[in-house]
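A protein chain is absent from this complex, but the other protein chains hold their places.
By written order: A, B, C and D. Residues from 1 in each chain.
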Amino acid sequence: MNLFASKDDVIRWLGELLKEHVVIAPVRVQEQTTFQPISQVEDVVFDFNNTALSPKGWFLPPTETLFSVQRDDGKVELVPTKVERDAVIFGLHPCDARGIALMDSPFLQEPSDALYRERRSRTALIGLACRQAQPECFCTSMGSAPDDPSNVDILLTEGEDGYIVQAVTEKGKALLPKGLAEYKGKVPAPPKLEAVPTKEVVSAMRELFNDPYWEQVADRCLHCNICAYVCPTCYCFDMRDYADKGKVERVRSWESCQSPGFSLTAGGYDPRTTKGERLRQRFCHKLLYFPEQFQDVACVGCGRCVRDCPVNIDIREVISNLKQVTEAKSGS
Amino acid sequence: MGPESPFTPYLATLKTATQLTPDIKLLSVELEDPDIKAGFDYKPGQFALLSAFGEGEAPFGIVSLPLQKDGLEFAVRRIGTVTRALQELEPGDTLGVRGPFGNYFPLEDYVGKNMIVIGGGIGMAPLRPVINSILEQRDDYKELLIINGARTPQDLVFQPEFPTWMEAPGTKLELTVDRGDEEWKGRVALVPDVVKELAPSPGNAIAIVCGPPIMIRFTLARLRDLGYKDNQIVTTLEAKMKCGLGKCARCNIGEKYVCQDGPVFNLEQISQFLEQP
Amino acid sequence: MTEETKSSKDEVRTGVYICHCGTNIAGTVDVAAVADYASHLDSVVAARVYRFMCSEPGQEMIKQDIKELDLNRVVVASCSPTMHEPTFRKTCEQAGLNRHLFQMANIREHCSWVTADHEKATEKAKALVEAAVRRVYFHEPLEVREVPVNSSTLVVGGGIAGIQAALQIANSRHKVYLVEREPSIGGHMIQLDKTFPTLDCSACILTPNMSELGSHPYVELLTYSEVEELSGYVGNFKAKIRKKARYVDEEKCTGCGVCQGKCPWKAPSEFEMGLGQRKAIYIPFPQAVPNVPIIDRENCAYFQKGKCRACEKFCEAGAIKFDDEDKIIEVEVGNIILATGFQTFDPSVAAQYGYGKFDDIITGLEFERLCNATGPTGGNIQLKDGSVPRSVAIVHCVGSRDEEFHDYCSRVCCMYALKHSHLIKEKTDAQVCQIFTDIRCFGKDYEDFYERLVGEGANFVRGKVQQVASANGKGTDRGKLAITAEDPDSGKVTQVSADMIVLCTAIEPQQDADEVAHTFSVSLKADGFLMERHPKLDPVATRTDGIYVVGCCQGPKDIPDTVSQASAAAAKVLAVITKGKVELEASTAVIDEDLCSGCRICNLLCPYSAISFDDEKKVSNINEALCKGCGTCVAACPSGAITHRHFTTEEIMAEIEGVLV
Amino acid sequence: MDKELIQQIRDKARNLLKEGTVEGVIGYERASDDLTSRPLFAYSPSDTERLIFDETCAHNLVKYLLDKKGKKIAVVVKPCDSRAINLLLNEGQIERDNVFIIGVGCPGMVETNWNHKSETLQAKCRTCQLFKPVVYDFLAGGEIERQAEEETYSDITEEEAKSVATRREFWLEQFGRCIRCYACRQVCPGCYCPVCFAERLDPLWVGIRIAPEENDMWQTIRSFHLAGRCIGCNECERVCPVDIPLSLLNRKLEKDVKELFAFQAGLDPEEAPPFATFKKEEVMEFEK
Partner (left out) sequence: MKSAYEPKVIGFLCNWCSYAGADMAGTSRMRYPQNIRIIRVPCSGRVDPLFVVKCFQRGADGVLVSGCHPGDCHYTEGNYYTRRRFALLREFLDYLGIAKERLRVEWVSASEGQKFAELLSDFTAELAGLGPRSKI
C-alpha cells in the first residue's frame, strides 16, 4: 500500500526523526551535495544528482577509532568504540542503497565487522527514487533501477505536490509518521537508462586477465584514490595505532588498492608493482573476485567514478571493451 | 558494553622472550582469559596478528605446537616499527593477539609419506611446528629431511632444537649458510643448490618450502627438476595481511585472500591463481 | 602505505644522569623530581642525580651503570654540551659504549641560570630530559673515520706570511708548494723602506728569507701562478694551479738582466707604485725571487706590433719564449695555508683627501718607495717638481675607522705614520704635522717609539680631514695645500697647510677575497676578511679542516703578528703531518638511493661540493670525507632521501615530541 | 575545433611514429562523453587518427613523461604545460633528447567536467600570458594572438586582507573536506618523490587519519613542497573531487616566490631553483 506525504509532511516527519535519531541526509556544501548528519531539517536537499561521496561513509567512516587502550596500574583494557544512537539515512538513491547491500556481504560475513554490523542494524534507510537519470548513470545494468525499493526500508517517489511513500520493511513501517493518506494514483515512471553490456562480464574478466589491455588503460590512470573513495562499494581499509601523550588508539581509515604501497609487505615484497596490475586489481575485484565470492558484481552503476575520474577511465567503456576484446580474440 | 569486534585483540601476557638470532626473538605468550585460552585451537601453518599497542599489529606464524596453549610461541624478526616494539616488550608486559587465522599444512594427508622440509631464515618459523608434529607422530611418516638455511651461522633459527631433530629416528637435518665464519664447519651453499645436491627422491614425497621469495623461486625450480609434481610441493605465501578476516582486501592475490584461503598452498593450487604471486 | 623496512635497534636501555652542579642547577631545579620523572620514561632503566656529574666519581657512576645495568644509551642533564659533551662521550667510550649513543640536556645555561622560578625551571628541565631520552633512543653508533695525511703543504701567497710559514714547514723537511700570483715573492713587505719601531731596512731582513726559499730543496716555488680549483679534504687536497705564461724560460734564464736593458718599451712599475718605470720585459725589483724577468704582453712591442724581439736577440741563454702558454699544474697536498694578503685603500674614492686631484698627495705605500734608496728618487723625499717639501702633513685613518669605508682600525697606520715622520725629519728640514683621530701604539716598544717621535718635534692635530684644497694665492704661511680637519669629539675645526700630504690608507681585503673564499670553501667575515675558526682560541684555523689563514688576509696586522701567526699555522700543519692521520666528521649526511629522485637540488647547495650526481643510476652521492655535516642538503631534499647521521629527522622529531609533552 | 591544427598534430604524430623517432605519442582524444577530452597514448600510426585538440584539453600530459623515463616519447604540450617540461629538465627527471615536444598555441581552456563544458575560460587561463610553449620541437597551428587579463593575484590579495583567524577557519574547513585521495599529488608533474612523505613511517610526518588535523599537515606540506616549483597548470585543483581551492595555495606561493626571489618555475631549464641558491645581499622581511 502506497501512502502520500506532502513536502511539509516529510519535513515535519524528519523533524520528528531528528529527536530520537541521528539523521544523515544530503546537504549542500559549497557547490556539492553530500551526505552529512544534519542539525536542522532546513538543510536537507531533496533534488540532487548523486552526491559527491556515497553514504557508505556512515557504515565505514573515512576514519574511525576501533578501540582505545586504557592502562590502569599496569592493567591494560581495550575499550571498543560504541555506537551511541540509532540513525536514519534519508534520501539515498536506490543505487546507493544497493551499494550498502553489497557492502553487507564482506562486512556481515562471519566473523562480522562489529561496528559495521551495529551501525547497520541501528540505521534505517529512507530511499528517494530518482526522477532523472544523469548521463553517467547505469544502475539498471547493475541490478538496480531508479525506483528500486529492494534495499531500503522506505522509498519515497516524488509525485505531483508531494511524495509517494512506500514502506518496504517492517522497520520502515515502524518509522512512518502517523496519519498519512493512502495514495491511489499512478506512480510516475522511472527514467530510462542506456544499457551496458554486462552479460558474461565475469568470464570475460577471467579470460582477459593477462591481456595487454590493462596496461593500455592504465597508461592514462593517475593512480589516485578518487574512484575508490567515491565508490559506494569499495571498502579497502588500513589500520594503524596512534599513541599521543599516553593515549593509544587503533584507527581504521579508507585505503585504496590503487595507492602505490598498498600491497607492499614489510619484507619489501610487492605482488603488484606495475600500473596495469594495480588498475586491473580494482576492476578484477569489482567484476571478478567479488562476484565469485558473493555472486553480485561490486558495482551499482551510480556513475560517480565515471563523473569524477580525472582521466575518464569509464567503467562502462571498460566493460564494453572487454566484450570487444573477447570477441576479437575468439574471432581470430 | 561495546560490540564484540573481531578487530579487538585478546589480551595476552608475554611470558618469555628468547633471542634466537641477532634479529629474531622467540616470544612465548599466554592469553589472559582462561576460556579464550582453552578455546584457542590452531594447527601448524596458521598465523595470528600480534599487537604492540601504540605501534600496531602484524601477522606472525604460530610456531608452537597446537596442544601448547599456555605458551603460544611466535618468532619475531625485527623488520619494522611493530616488530621492534614487540621485541622490546619485557616479560609481564601486555600485548594483543588475534587469531588463529588462515589455513594450515594438511599433515593428516601426508601420513605415510617421505617429508622434505626446506626453510630459509625466518622462513623456518612456520615449519617448526610441522617438524615437531611429525616428530611427535614419528611413525606416521617415513623419512624426514630438514634443510635449514640462513645467511650466516648466527642467523640459523631454532638452534637449541637441532640436537633433538638430528637424533630423531629417520630424520636428517642439513644446515647450510650463505656465508660462513671461522667456527663454521658446515656447508656453505645456497638452499636451492643444497636441494640439488641432496636430490631427495620425489617418490611418495611431499616438500614443504618456506623462505624469502627468491629462495622459494629457485628451490621450486630445483624440486621440479628433480621430478616433483606441483601437488607435491607446498609453501606458504607472503602477503600484506592487515585484518586477517578477508575484509581489508590487502592480501588479495587473484581471487584468493591469503589470510583466509592461505597462507598454505601447494604449487598446483598456486598455478591456478590468475595472478601469480 | 609502506611499512618501515629499515633495520631497527636492539632493545634500548637508557641511563639518565642529572647533575646538581653544586647549587648551579640544584639551587633552582628540583633535580630529584626530574630524576623521578625521568625514571618513568620509556626505555629508562636508571635515573640518578649527583653533585658534580663531570667529576671523577660522577663519571665512574655512569661507567659502572653502563656495565652493570647493560645500558646502551646515556643521557646527562647538566651544563651546555659545548662544555662537557666531549667529557661524557669519553666516559661512555671508556665503558665500551659508542660515543654517539650519548645525549646531553642543557639544564644549566638554558635553564637554571636564566630564571629564579623553581617550578618553571623544574618543568623545563623535565621537558629537556624527556626530549633527550626520546632522541637518544634513535641514536646510532657512529664510527670515527681516520684518513692518512699527505705530508705536502700548499701555501698560497708569497708575502712575509707565506714565506715564513713555507720556510718553517720546509725546514722540517716536508714538501711545500708556494703559489704566488705576482712574478716574484716578497709581497708588500719588500716594498717597504724601514719597519717600525726598530727601523730595520725591510728588504734587508726579508731578502735572505726570500732567497732561502727560492733555493730550498723542499720548496717548489710557483710564482706568477694562481690556484684555480680545489677539491678533496683535509689530508688529501688536490689543487689545480694555473701557471701563467711568463714568456721567459725559467730553467734557461740566468737572470743577467740584459734583456731589460735592451727592451725599448716602458711602463709604470707596479713595484714602485707607479712612481717609477720598468721595461716591457722586466724583473720586478732587484732582489726578486725568482730572479727571472717576465714579459708584459700589453706593453711589449712584439706582442702589440708584431715586431722587435730585441730581448730574444740579446738573450745569450736563449730563454725568451714568445710562444709560452699558461700551464695547469695539479698538486696533492694535505694542508693549505692561505696567506693571500691585503690591498691598500684607494683614497681617490674619498674626494675630501684630494688624492689624484692635486700633486704631492701620496699614499703611505708610495711614500715608502719615495723614501727608499733603491726607489725612483734614490731615496730623496721630494715634491713632484723636484723640490724638497718644507712641510708634510701625515693623515691617519684614511679609509679606516670611517663609517663610510671601513669601520675597523687598520692597526699599522699610526705606527708607520710615526715612522714616516721620523724619516722625513731625518732626511729633510720639513715640518711634519700628524692629523690623527687617536694614536694607537699597542705593540711591544711602540709606546717608546711614539715618545721618541714626539721628542723629535712632530705636530699632532686631532681631526678627520674634511677637505683638501689648493692653498695657492691664499694667506697660508707655508705649503701649497690647505687641509681642513675637524675634531670628531669637540667639532673644533683646524686648518693645516703643507707642501706634501701622506695618506695613511687602510688595509683592506684583496679585491678577490670572496673568490678565494669560494675556491677554498672558507668563510668571509662581514668586513670581507677571511674568517678564522675562533677569534681567540683558534685564530689561524678556518672552519674548513686542513685550511689555515695567516697574515693580513685574515685581518689587518703588523709584521711581528703576521710572522707569529704564520709560525703558528706552520706548527699546526706540522702537528697534523706528524700525527699522520686526521679524524673526519662522523655526523655526516648520506643519501638513500632508493629514495633519491635525482632532482640534484642538493648538488647545487652543498658549500663543500661534497655531493655529486651519478649519471648511471640517476641519483646523487655524498662524498662523506668532504661532508662537514651542516645538514643544509638534508633540509632541502624534497624526497627526504638524505639522512643526517646524529641529526636524523627521526631524532629531531623525537626531540620535538619530547619538549612538547 | 581547429581542424587544421588537429591535422597538423596528427600528421606530426603519425610521422614520428612511422619514422620510429618516438615509441609513443601522448596527446588528447575525445572522452567517453563525446564532449570533453582525455589523454591518449598513441603507439601506432593508426592511433593518431584519434588525436584532437580543443578548449577542453585541460590535462597536463607532461606528468606522464615520468612514467616513460628512458623511452622516446612525443607529447602534446600547451604553453602552461611546457613549463612543466622545463621543471622536469631542471630537476633532472627527463632527458631533453628523449622527448619530442609537439607544442600548441593555446586559446585558453574552458571549465569542464565529465559531460559538462562551460563557456567560461578557466581562471588560470584568463590571466595566462603564455600563448606559446616555452620549449617545443614543433609548433602546431602557429602562434596565437590573444588578449589576456593582467595577472594581479586579486584572489590572493583578497585572502591576504582577511584576518589570520578568518583564514585559519577557512582553511580548516577546506582541509576538513579533504578525503586524502591524493589525486592532487598524482596529477602533479612536480610530485615524483620515490616515496611520498605522506607514506613514510620513519619519520611519520602524517598519519592515515582522514581527519582535519592530519589533512592540514598533508596539504600544508604538499603545497610547500611545490614552493618555487609549481608551474601553475592547476591540475590539482581541477581534479580535486571535493573542490578544495588549491590554486589559492599554489598561487600564493607563486606570488611570494616571485616577490621575494624574483623567480618563476619552469621558464628556464637551467636557472637554479629558489631554494638551491641565494643572494648574499638580499634582505628578508624578518631582518628589517
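In this section, a contact is a pair of C-beta atoms (placed from the backbone, for glycine too) under 8 Å apart; a residue touches a chain by one contact, two chains touch by 3 or more.
Since we're looking at a predicted model, the values are computed, not measured.
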Displayed partners of the chain not shown (whole complex): C, D
Which residue of C:390, C:425, C:525 or C:618 touches the chain not shown here: C:525
Per the touch definition above, residue among C:171, C:207, C:484 or C:587 touching the missing chain: C:587
Residue among C:58, C:479, C:556 or C:631 touching the omitted chain: C:631
Positions on chain D contacted by the hidden chain, ascending: 159-160, 164-172, 197, 205, 212-213, 216-217, 220-221, 223-224, 227-228, 249, 252-253, 256-257, 260-261, 274-275, 278, 280, 282, 284-287
Interface with the unshown chain - residue positions in chain C: 80-82, 106, 108-111, 113-117, 120-121, 123-124, 127-128, 131, 517, 521-526, 531, 543, 587, 605, 607-608, 628-632, 634-636, 644, 647, 649, 652-653, 655-657, 659-660
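Methods note: only the chains that are shown with their structure count from here on.
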Shared chain contacts [chain A and chain C, defined touch]: B, D
Winner on C-beta contact pairs when A-D is weighed against C-D: A-D
Inter-chain centre distance, chain B versus chain D - centres from mean C-alpha coordinates, in Å: 49
CA centroid of chain A to CA centroid of chain B, Å: 38
Residue list for chain C, restricted to those that touch at least two other chains: 1-5
Sequence positions of chain B contacting 2 or more other chains: 79-83
Touching residues on chain B, where the partner in the complex is chain C: 23, 78-84, 87-88
Interfacial residue positions of chain D with respect to chain A in the complex: 31-33, 36, 38-41, 59, 63-64, 67, 113-115, 177, 179-183, 185-187, 195, 199, 207-211, 235, 238-239, 241-243
Chain B residues touching chain A - in the complex, by the definition given at the top: 2-9, 11, 51-58, 79-80, 82-83, 94, 96, 212-213, 238-240, 242-243, 245-255, 274-275, 277
